[in-house]
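This structure is in structure tokens; I'll ask about it shortly.
Here the complex is missing one protein chain, while the rest keep their positions.
Moving on, here comes chain A:
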Amino acid sequence: MSGFQQLFDQYDWDEVKAGIYAKTATDVERALSARKRTLEDFKALISPAAMPYLEQMAQLSRQLTQQRFGNTMQLYIPLYLSNECQNICTYCGFSLDNKITRKTLQKEEILREVEAIKAMGYEHVLLVTGEANQTVGLDYFREALELIRPHFANISMEVQPMDEADYKALIPYGLHSVLVYQETYHRADYKLHHPKGKKSNFNYRLDTPDRLGRAGIHKIGLGVLIGLEDWRTDSFFTALHLQYLEKTYWQTRYSLSFPRLRPCSGGLPPKVNMNDRELVQLICAYRLLDQEVELSLSTRETARFRDNVIKLGITALSAGSRTNPGGYATDTGSLEQFEISDERSPAVIAGMLRSQGYEPVWKDWDESF
């Protein structure tokens, strides 16, 4: 056992949780005035004790974000290649036990999606799939990347965790960043929500960012699915993971997401509900811990919430998203992975950003730079 798992196993979920809930106003004030914040400070900032300090956290978060990122906001969009999946995930519309029309895009269809996404202004794209290693495996990804790469400055993937060698094989084809969410760092609960399929292996998933780091990927995205377990404890482990990775794979960039569980076909209701105020708290706490990390917010959130929260630390925003394969060009009628809340077009989002003084950025990095 090596990598993050070794560090992770030194922590006890219940102890961490108790530690967070024991934080006091004094701890929060110390965290707020610290020049360099620690994970203990982070615990204080995500604790209930920090709630009265939310405005101060928001001001600091905004200031730190502007200092680092200026007035830019990166826009991104997912391209769902497939909803085939061999996993059972209790909260996901693509779950194996969910009787929906399954669809994996073929070359023609991919190109039509690419065309539609390019027409919206995007210069980069996030490829998304379920986990169906037989049909949507290394070979499929290599072909898809070859097909897509000429059209975009860079490509990200949010697909099943892969071996280090697979990542190494895909990077030369233009793979720039990989998003892999642990969903929850609570072992027992993870097992409960992922009873079947390759995804039920907690440790393999936990080790994925290490494999990505060793493969030399440019950027790694982390996160948990908020609603499965106590969000504060899960977010602490996300921060622990982030700090470990930053120290170990220091040439890699990192991004964080904080998706709140949305209704989906056949899905379980969330165990834990995180309200808007708490999500603002988490966003600000992440920024106060780490000035460099990218924070992204998807169309799961409502237009009103997104319009207000972009000022508080967010650096990337999706817009115009469809979460079913073929959703942009062909609309195959296959089911969405989850419901979208903010259905505004990228052009409308870009206009909103400009009106708030932000410059929309349509790509992450250009390989030709």
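Just so we're on the same page, a contact is a pair of C-beta atoms (placed from the backbone, for glycine too) under 8 Å apart; a residue touches a chain by one contact, two chains touch by 3 or more; residues count from 1.
Criterion: contacts and distances are computed from a predicted model.
Enquirer: UniProt names the one chain left off this complex as which of "Redox-active disulfide protein 2", "Thiazole synthase", "Peptide/nickel transport system permease protein" or "2-hydroxy-acid oxidase"?
Expert: "Thiazole synthase"
Enquirer: So which of A:15, A:55, A:163 or A:343 would be touching the chain we can't see?
Expert: Here the residue in touch with the unshown chain is A:55.
Enquirer: Taking the entire complex into account, which one of A:49, A:261, A:274 or A:312 touches the absent chain?
Expert: Counting the whole complex, the residue in contact with the absent chain is A:312.
Enquirer: Residue-wise, where is chain A in contact with the chain that is not depicted?
Expert: Listed in rising order, the touching residues are 32-33, 54-56, 58-60, 62-63, 276-277, 280, 304, 308, 311-312.
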